[in-house]
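What you see is the complex with one protein chain gone and the rest in place.
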């Protein structure tokens, strides 16, 4: 096994979507994409030129092999993806339009990943040589073993001096399924993090506060202050702010807050003609991580993240297979006529 | 045969459409949907949970069987759909975009439905147990037998105390084909109706008036007053008001007027990213009928109808297979981000 | 061979595009369209009812046969399209959306057309009976033989009293490939032209000026003045003015300037829901040529050209297969609801 | 609820298949069909003109609704199909060719059907008015509740004088998953059956015998003798005999044995150009049941069943939507040129 | 208008087929091909390098334009194809497999072609310069006007010394629709023919004989003798002899009989893996006509015809767009491995 710069840990999912803007099974066809919050970040980082490895467990069948192959196609090292008895997590997507929201039907219970025992991972070996570990709040929500595995990963990374990036991604329905103590587990994960992708709602879940400020940015400011106070390892908190005017038209801005009090705000972008909104947050996270890894300044880092997130909305599928040059082009003049 | 709550009578059509935004036969493929003004209403009502039966005649061939099966798939009782010698009515659709309007080429002449003899329908049996009969102005325009059958159905319903809902749908080209006396026949049909879906143009055709008010709502008000005066059985008149800014962006409002002088106006909705505009009026009609059947108040009824009509514009095909919960969600907070 | 009214000379291309808004080879399918700047104009004119012949060279293989057949399908005479050893010029298209521009990857080097010897064309025979010859700046950019052939064609037309229309279409990358003297060759071509489709940038390339006026229309005015002075045969200069707000939303206006000082400006149109922007300029050129051929007045000519160009943006592919009636309908009331 | 002639009880499945002869996820598309051993029989019988109702449990989500709608499209009454929390059973199909066998990957564990409690079915109500109940060996293999429900159904039918047809369909892998006592449970089910679709292997599982005769027909004869002895209610045993020469070419014969000693053998058919072999056995079973229900003689019944089974191999999907006339045409002259 | 060597007269049809081996509307897609018995022959001859013009009438709508354009794409002159009010003739195709025959559902009644008045054709002008006129027995079966037009065409050709080739194509269902005197009309058409594509059944219809010979070739011999006796202008009779072992496997042979007593028999070919059998007879006819036009000897002519017919079975659609070289390659060594 190589020594990758970034390790991502999480479940790999197959997305089965109705074609175009059809309702699910309106016609008897499904379009398949691969996804998973952490894999989405890993694929983005690989397209940005980073050495990325995925740690996961997939079903030992053609579906598991397909997802693994797809990650590899995007340049992610899959040598740490294990095959095991069981099923792949699936989700069914109906893409909305106009006044009809997109709709996700999850079918991910009892997947090979969710069922994998926490002690089946040898974290020191899996993390060897890494500088970053990316986790999200989806994995610990999948069940006790996955929660323990995520905690083990985060703690091993901390112990090894590997920076942990953590995307809040709070999913109450998943936690309720098995009665996990979301607050306690997420708090332990936040405690290991170098950067969290989270807004005031996530902080509210973890630290118990309520943020009643009228202004959205003020709520984030307050939540960040509380988070930096509670988690001494935490250096950054980043989030997007989204308003959905219709299914095809959103406005999106972003903030990056530093422990040192730096506070960066990226101007709001108008996303019209949205093709695929899934994975937009992961694309943003990957863009911000790229900035941190490359040592870009805060403003460039945040604008890179937001531009990466904007591009994602124009691309079918969960992944955001754009390169640094594509993002830079948008951050630059941002010309929208045909490139020849 | 069960006793359905609602009976719809009209022609079933096959729509053969160019894929995506292609011109007709630009590539050698056609996408097929089932439709027909009255069937569209029936399918909507079935998805709203009502017990609906269709009365129609289809070609005794695989096309007729396919349309019948599709209605059944959507929960409409097809036990009253008869097979007969002849052809299915077709229409070819080119979906427009931007500055290019969608275009319908009809190929429905001499269909099995249009050729079916009026005396081949046993209305008391077909309507047995029903509370509502839904008709439209398309059927009587198809030829003398279809006109007679529509009149027979309406009169039988009246005689049996079944409420008739009638969608004006005035199609001069069809009437001209066989020289039918549209004014007289439609007048007799309006005379049986409990509710008409019609605007001032329809009333103008039937009652001969001209409505020159500058304001569109005022024209409708005047037409409704004239209609309630002319047709003592008529309790409601409902219509939408549409402005097409481009093929993909319409504004749509709605009005519901009662014999008792109630006058309800629903606020205008902006329809952007329109996927499929066909059947929008039928979806509105079905929504309003749902409100009347369920005894909702006028405002809720009209807003339900308009929301149903809005949703239709986001769904490929003539049918509007959304449930009450979908419509209520839009009437409520109307959130447009992904539902998980 | 018939005697066509209009002869177009240029390369025929196959466009291989990713389906929908996918990235290139995101899924293993390509959609094929035929194109080429001059062929696009020829196809438009044929759909406007003109007698058009194409002069070109295609590969003597099924690809060359397919492109030729496709031109024929659109009513263009292909009796002057020669088959020769070699390959077809290709281009790969990724259609953008939102913030992601469309992208063209050319694979047209060493095509049968680019390799055809200039002396293999018998221009007096090929132009016999024609009233117009349409050329563009793409052909001479393809290599020395193609440049010479284009010059020969233009000069033969001049000598025979055939009006030459020339679309600037300056492509620096192509000229650089073989080190051609773009300025000199284009100057000779402009010198033969009755009308040029060009804006101030093209004139700047050919005549060396810089146009620093703040106002875009003023820059075009100045460039036109310089062009009419430099090229005594030139009667008209026409161009569009485009602003791309996003990939799916452009604003587009147009100007037509006459040697006699007439100056026509068409009001800006908002192009939303753009389906396919490729060939928009060629559709405009064809519309303007239609006006000139038919002797329409300048205003109608320019508005016809702009309306034709607008319609093109709603149609997949490089061609603009709309008829005069379609364009007139848009120039008239411009109704955007379904046409039945 | 109507009183159907035939009730089928079993799980409804969604099949997600790779298009054409591709490997699974070789391209990112899946074709969807509905199936389930008992539903396949029900759909066939409905197309043969019988009044059929399905008893099942589906997931309360768009997938469950889609399968239910599809059954309805084929004329099966779905009023007894219940919606419940949980997931739909899925299977993934890779269609083979030549030397590469088709391959099924099941993903049906923990489905809403398998999880439904046995006591949630009110069999006397569900079976009211029925003359036949069709079951298969798949249902009891799905888990203890499904096994109990199947037994309850069979016993209720026996008690009500409803004839039970039972298709052996022994699936060791499913039984092993939960450690069910296949032998005992299947024995109880065989004991209720009027007809079993089973060959000597099934009988061997249930009654413990080994059938070592060299001749396949002799093995079936011996098994049938043992079955008639063991199960006094059993009147018929039917089975096909299949030899797969390649994936696309099978030979198929059939036998029908009666308690009264009648022994009918249908001549072997050569199935070339096989399009879809899934559901072939169910189509045969439905054909034989049609013969028994209609009171056809044994020879016609068996040949009808085999012809129905043959036709299934030419039709994509699990269902066999052919009518009596189609089967009769094949049993008759069996002409293979285009029917106009 | 050019002076074509061959003129074909007949209806142009659109074929709407279920994709792959699906049943009609099993999924909501149709694949479109253009056809028509005489157009099929014309397209083949154009691909063999002959100058061919079609005389027909199509609907004045996008469907008519599409069929006309498709003919043009294949190199057939469409200057004699008139547009008129009315509808296009359609047929729906379900492609069979194995034991399930392909099935055609016609929807061609009342087409623009069938409705065109016989006196709307100016035959001397339409046939000017032609050496051959190709007709079939389908056209006169469409109705009295079409019958008269076909007779007019044949007689005009005779009068002008143009050779008439006539393909029997007896369709009793079409004749019955309008009660036409098939025997008399076909007899008049046979009487004008230089060559008929007909077997003993066609001759039986026209001349009233019965051919009871056990051997199929003997029946053809007898019929030919009777035909040459009855029709003094007739020089050749040609036919194929087909046995359908299954839908995908036919055996096909052919005979060519001359007035001079020459009798050529082509050896039987095994057609396995049949892709599309429609148009096979027309492809054979075109091949034989090519031989006669080119003056090939009888044996080469017949083998060319049969090879062309064989190739057609491997090509989707009604047309047979293969060139002389393709046919010659098959007649030569007939190698079946990949050609590079």
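First chain written, first letter: the chains are A, B, C, D and E, and each begins at residue 1.
To be clear about the criterion, a residue touches a chain if its C-beta (ideal position, glycine included) is under 8 Å from a C-beta of that chain, and two chains touch if they have at least 3 such contacts.
Quick caveat: nothing in here was measured; it's all calculated off a predicted structure.
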Omitted chain's touching partners, listed by label: A, B, C, D, E
Residue among D:33, D:194, D:219 or D:277 that touches the chain left out of view: D:277
Contact partner of the left-out chain, one of D:20, D:208 or D:323: D:20
Absent chain, residues of chain C that touch it: 16, 23-25, 28-33, 61-63, 66, 87-88, 90, 92, 94, 103, 105, 107, 109-110
Chain A residues touching the omitted chain (full complex): 2, 69-70, 72-75
Absent chain, residues of chain E that touch it: 20, 269-275, 307, 310-311, 313-317, 321-322, 326, 329-330, 334-340
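Assume only the chains that are shown with their structure count from here on.
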Intersection of contact partners for chain C and chain E: A, B, D
Chain whose mean Cα position lies farthest from chain A: E
Junction residues of chain B, two or more chains touched: 20, 23, 103
